[in-house]
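Worksheet: the structure to be examined is printed underneath.
A single protein chain has been removed from this complex, and every other one stays in its place.
Our next item is chain A:
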Amino acid sequence: MYRYDEFDHDFVQARVAEFSDQVTRRLAGEITEDQFRPLRLMNGVYLQLHAYMLRIAVPYGTLNSKQLRMLGHIARKYDKGYGHFTTRQNIQFNWPALSDIPAILADLASVEMHAIQTSGNCIRNVTADHFAGAAADEVADPRPYAEILRQWSSVHPEFSFLPRKFKIAVTGAERDRAAIQTHDIGLHLKKNAAGELGFAVYVGGGQGRTPMIAKKIRDFLPEADLLSYCTAILRVYNLYGRRDNKYKARIKILVHETGVEEITRQVEAEWQELKDADLKLPEADIRAIDAYFAPPALTDRPEGDEAVKLARLDSKSFSEWLDQNVVTHRHPDYAAVTISLKGIGEAPGDASDSQMEAVADAAEKYAFDELRVSHEQNLILPHVARADLKAVYDALVDIGLATANSNLISDIISCPGLDYCALATARSIPVAQEISLRFASLERQREIGELKLKISGCINACGHHHVGHIGILGVEKKGAELYQVTLGGSADENTSVGEIIGRGFSSAEITDAIEQIVETYLGLRLDRNEKFIDAYRRVGPAPFKEALYAGEAKAA
């Protein structure tokens, strides 16, 4: 994985020193909250309901065991024994004291981590497919490009005060696991007919109160032009993006209001000025970054087939976990493992200090020291020999992280909601927990099949509800929590925004409503192979509306 060079080390150390000084001055009363707020936000420090919150960057979701162990250490020493993995592949701590943050940042810097640009109107952590480098279906690892974008965007003087925050995602496979069409810029790494690498470029996707699917503005951008083209997009946005209204300031609104053709013309015109200048990436530089992401030396381990076969016979639960949480690797003797942070009835994305340490141990021992955070709030071991899968499974059972529910209804994305967040209007974690408990039977979940359920506790949509097969949005109405349900959303290569199905449900009703929706799907699907999203796209909302609201209409 990427290792800091001297410049990176100095840059991060300088920032730690700078922000530590700012914290000291704030605590001494030398600067006011109004002066300090933008400074703390630039360093990932928010104020939430109960305490400060520190959001730490995990670039493109890649970690090594030393880093994850440090996160466990921070959770134990400075926080309350746990952390929350986020949909930007980051981690946030919910209870740090402001006075401890300099020490936390120094600890992070010692393992090449930081909290820079995890907030503010700048280019945020660039996300990537969590199976990058391991997936059997990718044309190339997208992370070197995410790293190039990280280097370019870190304290970029022109793009540190954009109209609004800016999010970029990169995938290297046709099957989009990075939700690129919901991003300000989505990059799909692919090869052209000549076998050269480049990107399909999508612009103007986003969620929040105005969900938009990104538009493809270029089918093939040569890899050397990555930075000049992104600069052109950011320039057009920085110049014309609205600054008069926070809710209309994202690039999605600019693209929507300007029109795809015109925005494409503007970007291309800007790019003509830039493309042959100093932003053109030299081949040698790309390959140098590539080298950091060279896959581990995967020696053949053909004994895996037999080992897995025997272990399956021995343990039904291992067999089920294998079927649900383990995916094909580009090397036939290896697999990529999803470690579910969605234990039945648990808060989605939370991991304790000791769980983080134990997962770090497993990564070190069985997975070439490499880990990923997925945007679906799980952890990934991208390279595990099939021969070691049973040992990994046993280690995960010991720490309560072997729930075999990847991509099932209890594998819920959920924002922290009103239990923590100052912006939230309703709770989301308890809703996730109750739904998870209602569908606790993994046998029942498997019978239902792939179903992506996503919950947000306010219109900002951090829980990605717009693109959930089933989405739940919590709002406050007349002083009570009310949950609005959307159906038919999706965040893959066929991205769609869910449609509101009807009136919302109280917190006492919402789980029953979700069960009703699931039962309706089970009753109308053509067969077990027709997934929820496919069935919804075939039949539309009518049968679900009928199931949820017909009684009311008759009563009225």
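What to note about this one:
Basically, a contact is a pair of C-beta atoms (placed from the backbone, for glycine too) under 8 Å apart; a residue touches a chain by one contact, two chains touch by 3 or more; residues count from 1.
We adopt the following convention: contacts and distances are computed from a predicted model.
Choosing from "ABC transporter ATP-binding protein", "YeeE/YedE family protein", "Peptide/nickel transport system permease protein" or "Nitrite reductase", the protein name stored in UniProt for the chain missing from the display reads "Nitrite reductase". Touch with the chain that is not drawn comes from one residue among A:Ala347, A:Val373, A:Ile514 or A:Ile533, which is A:Ala347. Only one residue in the set A:His9, A:His50 or A:Arg287 touches the chain that does not appear here, and it is A:His50.
Only one of the listed residues, A:Asp8, A:Asp290 or A:Asp419, touches the absent chain: A:Asp419. Mapped onto chain A, the interface with the missing chain covers residues 26-27, 29, 32-33, 47-52, 80, 95-99, 347, 418-420, 422, 424, 427, 429-430, 433, 476, 479-481.
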